[in-house]
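Working notes, beginning with the structure itself.
Of the protein chains in this complex, all but one are displayed in their positions.
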Amino acid sequence: MTRPNLAVNLGGLQMKNPVTTASGCFGFGPEYAPYIDLNRLGAIVVKGTTLEPRLGNPGVRIVETPAGILNSIGLQNPGVDHFISKALPYLKEYDTPVVVNIAGNTLEDYAELAKRLTAANGVAALEVNISCPNVKKGGMVFGTDCFMAAEVIRTVKQHTTLPVIAKLSPNVTNIVEIAQGVAEAGADALALINTLLGMAIDIHTRKPVLGNTVGGLSGPAIRPVAVRIIWQVAQAVNLPILGMGGIMSGEDAIEFILAGATAVAVGTANFVNPRATMDVLEGIEQYMEKYGVKDINELVGAAWK
Amino acid sequence: MTRPNLAVNLGGLQMKNPVTTASGCFGFGPEYAPYIDLNRLGAIVVKGTTLEPRLGNPGVRIVETPAGILNSIGLQNPGVDHFISKALPYLKEYDTPVVVNIAGNTLEDYAELAKRLTAANGVAALEVNISCPNVKKGGMVFGTDCFMAAEVIRTVKQHTTLPVIAKLSPNVTNIVEIAQGVAEAGADALALINTLLGMAIDIHTRKPVLGNTVGGLSGPAIRPVAVRIIWQVAQAVNLPILGMGGIMSGEDAIEFILAGATAVAVGTANFVNPRATMDVLEGIEQYMEKYGVKDINELVGAAWK
Amino acid sequence: MPVREMAKVVSNSPVKPGYYLMELDAPKVTEEAKPGQFVHIRVGRTMDPLLRRPISLYDIDKEKGILSLLYVVVGRGTRMLSEIEAGAELDIMGPLGNGFWLPDRATRCLVVGGGIGVAPLLPLIGMLDQAGLEQKILYGFRNADAVVGIDVVQEKGWPLAIATDDGSVGHRGFVTDLVKQAITDFKPDYYYVCGPEVMIRNVVWLMKEANIPGQVSLEARMGCGVGACLACTCKTRKRTGGQQSVTGGQLSVAGHEQNFDYSLVCTHGPVFGAGEVIFDD
Partner (left out) sequence: MPVREMAKVVSNSPVKPGYYLMELDAPKVTEEAKPGQFVHIRVGRTMDPLLRRPISLYDIDKEKGILSLLYVVVGRGTRMLSEIEAGAELDIMGPLGNGFWLPDRATRCLVVGGGIGVAPLLPLIGMLDQAGLEQKILYGFRNADAVVGIDVVQEKGWPLAIATDDGSVGHRGFVTDLVKQAITDFKPDYYYVCGPEVMIRNVVWLMKEANIPGQVSLEARMGCGVGACLACTCKTRKRTGGQQSVTGGQLSVAGHEQNFDYSLVCTHGPVFGAGEVIFDD
């Protein structure tokens, strides 16, 4: 039997298989190199990168919740220049496209990030984070306002030739509207979903557990919300979707693909199982074999098509 | 030592303790009478009631998700008249106030429901469901629009003398705005939160699992979202809050109270543990004893006050 | 009245690969248990999996206060159940559901089971036997590896015929073949059926053709198991007039325009009069 086709095209980003990493859950790559062969990933999406280095949020940054976690990292990162000079050379050694997740406080930030990363050799696409719940300026504020979201994407598109993936916030009344807005602004693909806004209170200290009070909820707990959003958006907007939110296994990934995702990102699962990306990939392959699916693209949106 | 005070006043609804049942998760009461003494509940909130009987949604209505469930019951209920003539007499036997959760397709529906239930003897308060994700008309559509939400509450207030609790949808960009809207419209209290909109796809049939495609996510998975919403709204809106969303234990309930809830409702937990309401109540008492809290009201919002 | 009980697992071992027999020391649940009822089991202690799992009563030993369950591992809930060791405590609710009832006038009962659906039939067969009714038992399985729940039946010498899809045991073909034959040979005037929905539907259709009344035991995805969540519905013919009272555990929906009701498998059932149920095609 000929091997089934796993390759997908995510709005211009060519991936040898649909499995990538969720930003912020895989560091800059080397952290998981002892556990998996990074060459086998469809792409690597790295931690959110900003123009200037960022320290991130103080205090407790993670708390476990039922089948999920809350995080309030706050975009700690060494800044784009450091990323380009130190992290990128390492990542270029691998036969895996590198997607850089970018976040800014202002439109100018996004423009500058897009410029520098496009000029740098070795970046395959930009994932534009307009949905981070853990920073005061920018972040989710952009992502919950339809007009602003589109503005950010338009700005990035003006300053790059790379495929632009718009990463949206699920914390909105009408995600389809925002997806349509960024589609019109020129996004090449959508990344769905970022974390849900949540919090936890320590009943003994009677204070919020997280240093930043609120945080982003991720992990299997949010999977039903992610699947619903992808299902809705995929039917309404003609852009390929990078699906994420609680994917732990190949079967979960298939659920996202059937809902309408062209590719999937594995986030929180890496913390639970450092081989999660490979288990997801192998699970997808097994499913395709079991049902004789010759091309993964046949499954995209198959639950409604 | 004198017994600590557990009594709370939820916008005019006097409760002997802060523990009640979440609508739709406790039937009309008798279902759990074999397991607990209904007299010990602070209040009983019954299944969503409509003007006319409703059949509810076809097909599979429940699916388990990580630390949660999706339901798409679709407001199956025998109608308000049947409730008044058959269910209410049974409930009146108990020394526990009865709160009726009402849902309508139109403003007229809400008005009529309020009228009939106010006229009926034995209803202590109305919980107005403007947040059901499982019905086509009304339901969440009211709850995600600030103006409509306020209209519904204004209408109900015009037709009742009972305390009115507005139950809001978490599936919105800005819940504080909606809470403020219904507060201005005269709501006496807020119920937070209804279910998150989610879905699940069966990867073998490649179809949505639920007969109604999408459903409402409840259970511990959503607790961090509920706590965050209560924390936000309690600080912005001067109304008592009935908190719910994944409460399984007394400790969970304390978390909600510290976030700003005056009372708590136990929903999905009943399915897991038919004594959940009593375990929650006893857990609250233990916590108060451990920390020498004399009055539960001291804890309301203590995480930010 | 149903109760919640922390039952002691007396034994829990495979009867064949994938199929388990669990014995529970559960005096309170056993005391009121009837054939056709079920228990609702918490298979883990954490929030995942969250819901209980419904499993029928396979044997009810009122003297010893011991319940037996016969179950097949199909997903992670049943897998976790199969990993529980003797001596452990198991959180169960029961007995739940209405259970089978004896026919009003009939004397010759056909008992039809398919796959793991034979589990609730064993106590029924005992009840019919004790009531002095003639019976014939017809079980269908996929193949020899899937044949379960027949030991006691054979021990007691109750009349049993088996069909397997591949003929590896008994008749080769469907149990409905045996049913057709029994309608002519055995001439039942009542029947009971439990198994996969498609099998139930076919049996009901055959019996309806032959004008024979009976009872069916259904499955549905459950939340509460006690009639509170309204999740476990099946379509039933609309009852005219009277409503079940609220103290009976639930309200049925009348007064609407459709010509059917959604009844609850957990409390109105799992056993329904065969004529009540509407099977969608």
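Should a chain be cited, it is by its letter among A, B and C, assigned in written order, with residues numbered from 1 in that chain.
In the analysis below, contacts are C-beta pairs under 8 Å (C-beta built on N, C-alpha and C of every residue); 3 or more make two chains touch, one makes a residue touch a chain.
None of these values were measured; they are calculated from a predicted model.
Chemist: Who does the absent chain touch among those shown?
Modeler: Over the full assembly, the chain not pictured touches A, B, C.
Chemist: By the contact criterion defined above, which parts of chain C meet the unshown chain? Give residue numbers in ascending order.
Modeler: Residues of chain C in touch with the missing chain: 44, 46-49, 76.
Chemist: Go through chain A and note every residue touching the omitted chain.
Modeler: Residues 24-32, 34-35, 47, 52-56, 60-64, 66-69, 71, 73, 76-79, 82, 86-87, 90, 219-221, 248, 268, 270-275 of chain A touch the chain that is not shown.
Chemist: For chain B, which positions touch the chain that isn't shown here?
Modeler: Residue positions of chain B that touch the missing chain: 66-67, 220.
FYI, only the chains that are shown with their structure count from here on.
Chemist: Please identify which chain has its centre, taken as the mean of its CA atoms, farthest from the centre of chain A.
Modeler: Centroid comparison gives C as the farthest chain from chain A.
Chemist: Return the distance between the CA-based centres of chain A and chain B, expressed in whole Å.
Modeler: Computed from C-alpha means, the inter-chain centre distance equals 34 Å.
Chemist: I'd like the Å distance between the centres of chain A and chain C, where a centre is the mean of that chain's Cα atoms.
Modeler: Here the centre of chain C sits 47 Å away from the centre of chain A.
Chemist: Two or more other chains in contact with one residue: find those residues in chain B.
Modeler: Where chain B meets two or more other chains at a single residue, that happens at 66-68, 219-221.
Chemist: Where in chain C do residues touch two or more other chains at once?
Modeler: Within chain C, the residues that touch at least two other chains are 47-48.
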